[in-house]
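To start, the structure under review is shown below, and the notes come after it.
Of the protein chains in this complex, one is absent; all others appear in place.
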Amino acid sequence: MNIGSARACRRSLRSRAGNLLLALLLLLLVAICIYPFIHMVLVSLMGAKSMKLSWDRLLHAQWTLKNYRRILSGSGSYLRYTLNTVLLALYSCALTCAVSSMAAYAFAKKKMRGGNRLFVLYLATMMVPEQVILIPTFLIIKNMGLLNTYTGLTLPTVTAFGTVLVTSFMKNVPNELLEAADIDGCGEFRKFVKIVLPMIRPVMISLFIFTFIGVWGSLIWPLVAATNNDMTTITLAVSKMKSGRSATDYGYVMAGNTVAFLPPFLLYLFLQRQFVEGIALSGIKA
Amino acid sequence: MTCKKRWTALLLVVCLLLGTAACAGKGAAGTTTAAAAETTTAAAETTAAAAETTAAAAETTAAGKSYQGTTLKVWLATLNSEDVDAKFWKEHFQTFTEKTGCAVELTLVDWGTMFTQYTTAFMANEGPDVLYVPGGGAYDLVQMGVLADVQDYFTDEEKDNLLYWDTGAVNGKWYTVPFDGGGSQRCMFFNMDLLKAAGVEDYPKTWDELVAAAKKVLAYDSSLYAYMTPLSGPHAPLSTYEQLLYQAGGSMMNADCSAYAFDSDASLKAVTFLHDMIYKDKILSKDCVSMTAENITDLFTEGKVAMCSSYIGWDTSGCDFNWVAATDLKGTTEAALNPIDYLSVSNTASNMDAAVDLVKFIISDAVCDDVRATLDVGMGKMTKTDQYQPDAHFQDIMEHPERSYSQPNGPSMSDVFANLNDLQQMVAMDELTPQEFCTQAQAMGDSEFTK
Partner (left out) sequence: MRNLRKSGAVGWGFVLPSFLFVAAFSALPILGGAYYSFTRFNGFNAPEWIGLENYAALPRDGDFLRALQNTGIFALVIVPCEIVLALAIAAVLAEKYQNAFGRFVRGALFVPVLCSSALAGNIFYYVFSADGGSLANTVLSWFGAARVNWLGSRGTALGVICFVNIWKNFGYYLVILYAGIMDVPRVLYEAAEIDGASKTQQFFHVTLPSLKSVVYIVVTLCTIASFQVFDIAYVMTGGGPGNGTTSLVLEIYSKAFKGYRFGYASAIGMVLFLLVIAVTLAQRKFFRERAEE
């Protein structure tokens, strides 16, 4: 073994150690990110009313599924809320994706007079917190006669965020392709659907996920826009679980939280593959 | 789907209109009957009172009242949890509907967001007919003008029977009817095993005794929490500052409820005591600044706390040591908060008689007994005729209601409490002197009136 390969050996050992350290750090981060969900599921199964977790409690726990049974059986309302929320979320996703992708196409690829100023206006509307515009939005929806309807609950969820997000990725669509399509005499809308949309698939999936999560977890808007309990969303219903006058049963609350958490989680797991493939493809092409 | 909902809504409105029109005649007859009952002889009144206190209060309407076709919207706070409450009330309202023909639509509201929901609902003219009003919260609703004065719908006998009827008054009018009290009664909890081990024979009953006992506990084992009181979370100002204030002889508002009274000698005494407990006597740990009532009861169950200020109604089944609950301490006077919650009728109710009868039904002894049994809510004795016997641990407390006071009605109480909590936390962290607390609290209280 000569000096060169010894040095190479040491370097590779150091880089192996470095790699191991890096992998461990990443795993530590993963643990920190996942821990609260483990806490949530454990508490929901432990059969106690307290939220606290300790080795002692774990050893003496009376593991049970009773909290989940209670949620799924109790007058079926939690299932109805989940269905409600899924419909609302999908409705919002459809509107947001359609509307945002079209607007992003215009901002990124079409030269419009005052386009820049409009984009800045879009950004500006994202800077005001929900609480400030809550009452005015409520009054607008009320005057449109849309309180307690799916449409009324959904319309205000289509915000400028989607457009802003998609615009920055839209810039990566090569102009040559669009010009080629123009030369071929392709119509505007056809161009949009056949060329642009497939190219921005990863960000559209991201937008879909972000919108879904946003609508799924929103609390204050469904609270005021739906005075009728039937229209409650699952997240809102779960947030109300701990507010009885009698002692809070955290096992039950955590079971509710788990149930409310599952749909977005499953959706992400399902879409993540597609999302990854989409990115990998676009990377290679470039 | 939207279309269908619009048609359903339209249909409901039409039904309501028809129903109200039909009821109008019968409703008028009902009012005359009630008025007649009040002005007739004592015999008739006793009969009416006796009939009221039996199972279905709706039986008083046997005089011919029927609310066929009316639907009442009731908004109640969740007492146990949504599914249990929903099932419970559905069964009981079924009884009411069978007796009077009046349909009841229940919505359960969440404590934290109750007022937001009330405000937006009334703004949209979709407010309920009967609503749950937590103690201290009536003022704002009265200011909004949505509550109806119900004193004329109750006979003197009925008013007398309700132990807490007087507390429902706001400016000489009665907008609220007491429904649920005693269940969150504030009191002290003592871990007798720990106290005895530390050499304290009997639990302390006054401020000085508390300090002495706590010092002994800390001398015995300094890793324990000698005394805890919540300084975080919604219970905090009610359990801590307010208790001390009343125990020092003061009160939240002045005599005619026209101003908050935070800048009084009693208030200064109360806050100084709180500050001393942390910094002079060192018996109250600063950890309490981030502890809610639940954290504290958790720790108490684990046997880490000797004494704490808490409330009746938490789950004590996990305590496997000797414990005692006693009315809160005595400063100058013995005082403990007994929060009472009420029911109100809104003045947009389509049928006032039906609404009031529903209220009477809900507060009837039979229903309240069921509330205790099924909803597991420790409601205290609310009427003279109530046969309720509290758990042995709490018997002494509940049999002496004169030691307790209830929440007066003032503007924006939840805001006042949030601000009081901020101020008391700052005192606990030594960022504010007791005198500054009093001055700032008073200024804050005054601004709520001039809003």
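Chains here go by letter, A and B, matching the order in which they are written, and residues are numbered from 1 within each.
Note that in this section contacts are C-beta pairs under 8 Å (C-beta built on N, C-alpha and C of every residue); 3 or more make two chains touch, one makes a residue touch a chain.
For clarity, every value in this text was computed on a predicted model and none was experimentally measured.
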Residue among B:Glu91, B:Asp166, B:Asp208 or B:Glu431 that touches the chain left out of view: B:Glu431
Touch list for chain A against the chain that is not drawn: 19, 22-23, 26-27, 29-30, 32-37, 39-40, 51-54, 95, 98-100, 102-103, 105-107, 109-113, 115, 118, 121-129, 131-137, 139-140, 155-156, 158-165, 168-169, 171-172, 188, 192, 202-203, 206, 210, 213, 216-217, 219, 235, 239, 257, 260-261, 264-265, 268-269, 272, 276, 279-280, 282-284, 286
For chain B, the residues touching the chain missing from this view: 115-116, 119, 122-123, 140, 143-144, 231-233, 286-291, 295, 299, 304, 412, 414-415, 418, 421-423, 425-426, 428-429, 431-432, 448, 451
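Definition applied: only the chains that are shown with their structure count from here on.
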Whole-Å gap between the CA centroids of chain A and chain B: 39
Residues of chain B that touch chain A when the two form their complex: 1-2, 5-6, 9, 77-83, 85-87, 107-108, 110-113, 116-117, 120-121, 123-124, 126, 180, 183-184, 294, 298, 301, 313-315, 318, 375-378
Chain A residues touching chain B - in the complex, by the definition given at the top: 49-50, 52, 70, 74-75, 77, 138-139, 142, 147-151, 220, 223-224, 227-229, 237, 239-241, 243-249, 252
